[in-house]
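A single protein chain has been removed from this complex, and every other one stays in its place.
We just call them A, B and C in the order they show up, numbering each chain from 1.
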Amino acid sequence: MQLGVIGLGRMGQIVVERALAAGHDIVAFDLDPEAVATAADAGAEPADSISDLTDRLDTDKRIWLMVPAGEPVDATLDELDPHLDETDIVVDGGNSYFEDSVRRADACPAAYLDCGTSGGPAGAELGFSLMIGGPTWAYDELEPVFDAVATGPDGHGRMGPAGSGHYVKMIHNGVEYALMQAYGEGFELLHEGRYDLDLESVASVWNNGAVIRSWLLELCEEAFREEGTDLGTVADRIEGGSTGTWTVQEALEQEVPLPLIYTALSERFGSRADDGRFSRRLANRLRYGFGRHEVPRRD
Amino acid sequence: MQLGVIGLGRMGQIVVERALAAGHDIVAFDLDPEAVATAADAGAEPADSISDLTDRLDTDKRIWLMVPAGEPVDATLDELDPHLDETDIVVDGGNSYFEDSVRRADACPAAYLDCGTSGGPAGAELGFSLMIGGPTWAYDELEPVFDAVATGPDGHGRMGPAGSGHYVKMIHNGVEYALMQAYGEGFELLHEGRYDLDLESVASVWNNGAVIRSWLLELCEEAFREEGTDLGTVADRIEGGSTGTWTVQEALEQEVPLPLIYTALSERFGSRADDGRFSRRLANRLRYGFGRHEVPRRD
Amino acid sequence: MQLGVIGLGRMGQIVVERALAAGHDIVAFDLDPEAVATAADAGAEPADSISDLTDRLDTDKRIWLMVPAGEPVDATLDELDPHLDETDIVVDGGNSYFEDSVRRADACPAAYLDCGTSGGPAGAELGFSLMIGGPTWAYDELEPVFDAVATGPDGHGRMGPAGSGHYVKMIHNGVEYALMQAYGEGFELLHEGRYDLDLESVASVWNNGAVIRSWLLELCEEAFREEGTDLGTVADRIEGGSTGTWTVQEALEQEVPLPLIYTALSERFGSRADDGRFSRRLANRLRYGFGRHEVPRRD
Partner (left out) sequence: MQLGVIGLGRMGQIVVERALAAGHDIVAFDLDPEAVATAADAGAEPADSISDLTDRLDTDKRIWLMVPAGEPVDATLDELDPHLDETDIVVDGGNSYFEDSVRRADACPAAYLDCGTSGGPAGAELGFSLMIGGPTWAYDELEPVFDAVATGPDGHGRMGPAGSGHYVKMIHNGVEYALMQAYGEGFELLHEGRYDLDLESVASVWNNGAVIRSWLLELCEEAFREEGTDLGTVADRIEGGSTGTWTVQEALEQEVPLPLIYTALSERFGSRADDGRFSRRLANRLRYGFGRHEVPRRD
């Protein structure tokens, strides 16, 4: 199958390489000519603009977007718009907000598939997990490509109508925050606790048959192997948080309690309070107020 | 009534002064002679040892301990032991663990009252809230003293048998942690939020008629008045935590969920992680593992 | 001062009565003629429509809205619109969302004050706490009315520009959720714990001098007095949650952690899961999956 790929960052290149390896023909474009050159080296047909890319595609165009969420997706769709009709299919494989995907699916002249993509750089070898929303016929049509980009036929699925792919991916990420924090708590207690333990060894034994084994735990094992059992110079300020925030916002609307996911998100916010948490500083002053406990002061 | 007071720190002195003001006779002892002198200046009869204090008391001795929780209470009781019999009454007005109080009540030749004391230095003028456990006759006998030391007759009560006074005080403190954190969260959001607010003014308006008005909120108002709306140089490392820890331990045994009290306690632990929270550091390394997010490093 | 009051529910009637008692002249309107009659009995001048009310007001109209948040506020403002000009002042004393208040302040021909009102029915005697946002001149102009409706001059304050009054009230309510849950946890542990305690007596002793004394704790005392120490037939499904939800949403945008407020809100959501919490049901099935623990079944 012939597939246009727009957006050739780390993830986009993996899409290109896996599709090529499965025998698909790729036309590739990115704003950065070097990224296009990389894709061309891998065997893709280079395009030097979005209209050049659409010109190079047969009728019944199939186009995969792998551009950053937000503005870039809208800008790309605006440019694609005049070249698309209802026989075409556009896949947004990025980390878009599901309500944006619903809106874009409504506005796009082509069939629109929102595709949550999980697996990170490791997906280059293993393939990704693809959570896809949108029209069934478009999903069916693109199955050969999904088979190639995903871990195989089991690595992708049509979740439901427009937006559902990114919806499921959003919640996947919320769960991911909580899983990381859960392992983090366990290893923090092991690290601070009463035995002098080799955490790489703990993670390794757990990864071989324990109930809590997982890919994230394999990454913990790798972390301790590469950074040392005390995590060396890794700092504790955590960036990011948008998909977790979306997950909690959706849960507030649905009135579903997410105490673990919320707390994990909250840890990120707290880690970024450079001047100290205001709530804790107030607590210290109150402890003086009612108990004359000494107020700790900044230098 | 004649009352021996052992332990003349800030809280002990308040007991002495309030009892004297109500017309009781006080015999006072502390390991620190200066503290004894202060009490004597206030009108107490000074004692230079525990046995001197017991000698100075009439039969049917009534003795109030206001010494630090733990070892000092046991040491004091050991020394008192030979001088006591079943007609005597000992009150432990400190912050003892309730199971210690049950044990001490069993072992003490005198009637033993465990007395949780709340109100802090402000109690000097207002009187304390006294939560008392132990034999009814002993509680009744000491009511005139409790009336004086507490805010009045409504400021003290017999909660139940031995240990119940310190049990209720322990849980009081657990609630206190959560209340402080609750106000702290509100003021943190007001401080970080989208309006430039004068937090003293907010606290003041709330203290005049709002649902959340309280003594702790009055202390917040005082904090902002004295430290400024940004709390000036107050630092964010929170010490302490023993009564909160006891509360959570008891709730684990009783299988009662205390998510707010636990989280408030947990904030204290987290505030003391000088090298950065291990769980957050691991999360950063995992984010690199699955997403190649840059790992923040310590200097 | 002459004041129009629109919305004569429980809270509106209190505004009318307190303003009348302070010597102000009230013109009162409500969609329900009986509510108007009640206000008239109290001494207000009745109006039979919004335009009738505005006709009865002098130039430089001062109008207090006490209608339910949302649609009713917009509907009332639409009807008022043609009768207002820049010399007039409208106060929204209801529980509006602060962003709605910003929008309404922009659109309203009159000066617009958003006024968060706290204190509930008890405010009838004590007066309310009023958190007010909007133009300083309008706030100053209405001070005599605020003095009357609030607990007095200290019971109201101008927080800042448009929206800030309802913003501060929103966060007040978030804190309120957490305070209720904090006391709830303490009393739950006292109730389930190892002593047989009279919770009214505990609350009473705490309210007399303890650090955690507050108006909410007085309401706890009242609850145990009126319902019994086991709360009798009071059920555990908690309705409501909109202001708490707004507070958490705002904190997500500001990236401020609110673990206690979130958890308290979350308890409400959880209390309404009539078919059992899905997350718990899944946990049970997983416990079977890895440990062959028996799966509990519904009848």
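The rule we apply is simple: a contact is a pair of C-beta atoms (placed from the backbone, for glycine too) under 8 Å apart; a residue touches a chain by one contact, two chains touch by 3 or more.
None of the values given here were measured: they were computed from a predicted structure.
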Candidate in contact with the missing chain, chosen from C:Met1, C:Ala42 or C:Ile238: C:Ile238
Per the touch definition above, residue among A:Gly186, A:Gly241 or A:Gly291 touching the missing chain: A:Gly186
Residue of B:Tyr112, B:Tyr262 or B:Tyr288 in touch with the missing chain, whole complex considered: B:Tyr262
Which of A:Met131, A:Ala148, A:Ala223 or A:Val295 contacts the chain that the document leaves out: A:Met131
In chain A, positions touching the absent partner: 118-120, 123, 126-131, 133, 150-152, 154-157, 159-161, 163-164, 167-168, 171-172, 174-176, 178-179, 181-183, 185-186, 188-190, 192-197, 201-202, 204-217, 247, 250-251, 254-261, 263-264
Chain C residues that touch the omitted chain in the full complex: 10, 119-122, 180-181, 183-185, 187-188, 191-192, 215-216, 219-220, 222-223, 227, 231, 233-240, 259, 263, 267, 270-271, 276-287, 289-293, 295-298
Touch residues of chain B, complete complex, unshown partner: 211, 241, 245, 248-249, 252, 255-259, 262-263, 266-267, 269-270, 272, 277, 290
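To be clear about the criterion, only the chains that are shown with their structure count from here on.
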Cα-centroid distance, chain A relative to chain C, in whole angstrom: 40
Distance between chain centroids, defined by C-alpha means - chain A, chain B (Å): 48
Centre-to-centre distance between chain C and chain B (centres being mean Cα positions), rounded to whole Å: 33
Per-residue overlap in chain A, given as positions that touch at least 2 other chains: 259, 263, 267, 270, 277, 290-291
